[in-house]
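Scroll down for the structure; my scribbles are underneath it.
Every protein chain of the complex appears in place save one, which is left out.
Then we have chain A:
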């Protein structure tokens, strides 16, 4: 869109062209305006509390705010709102101020109806949240902070295990200080409960707290538990398609992608599954985490399988870390067994299952227990499913990342309708089902990293009534990742005192 600029009492002021009726002022695209300064706060201005609630701690586009342009402009003129550049020229090329993208190939331009420019540059990296372009400012709140009047008592009454308690205490101790803390908790350690006391302390100190996670399902599962634990606290969830975005929340659950909307909003930032896709390899998402938190915020990282870089930082004492090596039910992690199954790839090509795997699948089918069977690639998933169906009576199905029935199939697996579920690494996290065994067909394949194998093994033995699930690595020659994964699990068990 286009703005005009003019001097008022010796200070430069800008305004959207449609709000100014002065033919002498030449409108230009927002990006071509001279640098603008923040206006000084006019304390006698009666600001909109609704706008404050929505905009506080965020960076939003005009299209995301259901307010008349005139209202926004008045807030800017009185120092309560600032127009910030959305995409601006960087040293080389462009930079997106919402997602931090600086990759050339993720910028494009178009002939823009709003600013009349033939090549209005926009960011393609965060396009799923609406287009940020050179001519569209990002708005931020520069007025007074919000007063938080609620009482944030923790109503959760459960008990922590000894190791959970240690981690929880470390966390509580850190609240109020800045810095980082990695909570390295095995799959099934009960990490959510470990967060409760620290969050309570932070909320009581008037902090704004965010739990960021790469997966929407985690938010859907976590939100009701947190609402029950903190019934007097306003909690909002942000994920693609969520509807709680306008709630002025003290505690925010957000997918890492939705973090782009926030700006210096949080004093406590908890990043769940810090090693998981897509946070671990997307630099712009790391940028989002730092932009969303205050510069002196405390950052808590949660992971069952920290990346090599993180582990290195722990060893070098650069990253404080507390481990929970034992599951909440107090039993050890099931150790994977390696089963040699010959040239599984060649056999599959010939339409046959490896004999060792076949023996296992037959006995599994009559055992009444469910199993997740991981395969290395989507391309063989249907074939394996079909082959298994030829040998067993129970219901067998498959699910992969782009399966439109994914949610439905996982639900049917939970209910025990589907008994054998063939899948790829997409379900290595998050699915928790009792009475479950895990098999990895082709565990030696290069797609299975140590961490992926540990996560898959971590699906078994999750409930206290079935703590000793089976984990089988069917392979054609042990890979380094397989051996490292087994060592990883053994070390954790050792550390837990088994």
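Definition applied: a contact is a pair of C-beta atoms (placed from the backbone, for glycine too) under 8 Å apart; a residue touches a chain by one contact, two chains touch by 3 or more; residues count from 1.
FYI, contacts and distances are computed from a predicted model.
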Inquiry  = Tell me the UniProt protein name of the chain this structure doesn't show, selecting from "Transport permease protein", "Phosphoribosyltransferase domain-containing protein", "3-phenylpropionate/cinnamic acid dioxygenase small subunit" or "ATPase".
reply    = "Phosphoribosyltransferase domain-containing protein"
Message = Among A:91, A:105, A:149 or A:350, which one touches the chain that has been omitted from the display?
response = A:105
Query = Which one touches the absent chain: A:58, A:75 or A:131?
reply = A:131
Query = For chain A, which residues touch the unseen chain?
reply = 63, 105-106, 108, 110-114, 120, 122, 124, 127-128, 130-131, 133
